[in-house]
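Only one protein chain is missing; all other protein chains are in place.
Entry: chain A
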Amino acid sequence: MSNSKTNASGQLRTYLSNHLREYGLLFALIAIMAFFQIMTGGILLRPVNITNLFLQNSYIIIMALGMLLIIVTGNIDLSVGSVMGFVGAFAAVLIVSHGLSVAAALPICLIMGALIGAAQGYWVAYWKIPSFIVTLAGMLVFRGLSLWLLEGQSIGPFPKSFQSLSTGFIPDVFGINRPNGTALAAGVITVCLIVWMGMRARARDKSYGIIGEPQALFIIRNIIIAGALLFITYKLSTFRGLPNVLITMAILTVVYAFITENTVLGRRIYALGGNEKASKLSGIKTEKMTFLAFVNMGVLAALAGLIFAARLNTATPKAGLSVELDVIAAVFIGGASMSGGSGKIIGAVVGAFIMGVMNNGMSILGIGIDYQQIIKGLVLLAAVFFDVYNKSKQG
């Protein structure tokens, strides 16, 4: 009896040490949130601040999804901040200056993003010019272009329908309003879905004799995630409900997680990053994959630009300045490897939240921008060091 118990705890320990990265990230986020919750005297997790957290970080998270794919292919995109600013400016010129309807302007802006991604991806994929150089050029070009488009001025305000991209909320279909019934229902449904899918995957693993996560860990992890989700949706419901942008973000995250983990396309992108030559000799069109990753990044950067402009309700020449660094940092904190082939969508999202919570928490505490940058830099270095150290210990 006691023997089997020690055996189980030993199993638990080996499993934890093999998956330290994934759990570490989750616990790091929780620890950071707890830290700021205490330090700010409870301000961090107030409904209005949670809502703000999502609004403030949405565009970073959306771009982190695309950046993860770029980094998995073994590339980097330094231009996303500029592209985001440029598309915001482009939208302002279309809608505010030329009076185009929002419904027409949105697809045009997204197509513009795709074209920008294609223009950069073309050089990287088909001419093998290092992405660092191509996108460094892109960073300058699109920063310049947005200055030129805006003639150095800010353009705004946008119509209400455009602003709702970012600042709108999902109405309460149940008519309760406080707490918001839709938000509560969405929270409960999501939790049920996550637990159900987790159990299904476990059952499947078991039928194949795969020894996965120990039962205890599975239960603890699910309780934490479910608790956190319910807590957050409850808090949101007592304010104004679910922000539109949260829904956009959540859907995109689920879609990209599915693509990367379960589809042929995703598998090929990871294979390409793991070993480009071997992938090519396995019949994978590696150039096309790289090209598509950049097109995708362009579209997501455009979407981020629209959301950002909608939130500020104006397009400014400074929009998106050095945002690329936050996005790239989020992906690396999330566990992606610079050499390509590894990294997870969920990691990038959690990485972005870690950065976001730190930004938000330090701002509430009134820590100067100087110290904020130093601390963020050190956290990035520590996260990557943790990765490298872990690998060297295993290897």
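FYI, a residue touches a chain if its C-beta (ideal position, glycine included) is under 8 Å from a C-beta of that chain, and two chains touch if they have at least 3 such contacts; residues count from 1.
Here is the rule we use: contacts and distances are computed from a predicted model.
Selecting from "ABC transporter ATP-binding protein", "Sulfur oxidation protein SoxY", "Peroxiredoxin family protein" or "Cytochrome oxidase maturation protein Cbb3", the unshown chain of this assembly corresponds to "ABC transporter ATP-binding protein" (UniProt protein name). In the complete complex, the residue from A:Q37, A:N275 or A:N390 that touches the missing chain is A:N275.
Between the chain not shown and the residues A:V48, A:C192, A:L265 or A:L378, the one that touches is A:L265. As for the chain not pictured, it touches chain A at residues 204, 208, 210, 262-265, 267-268, 270-271, 274-275, 277-285, 341-342.
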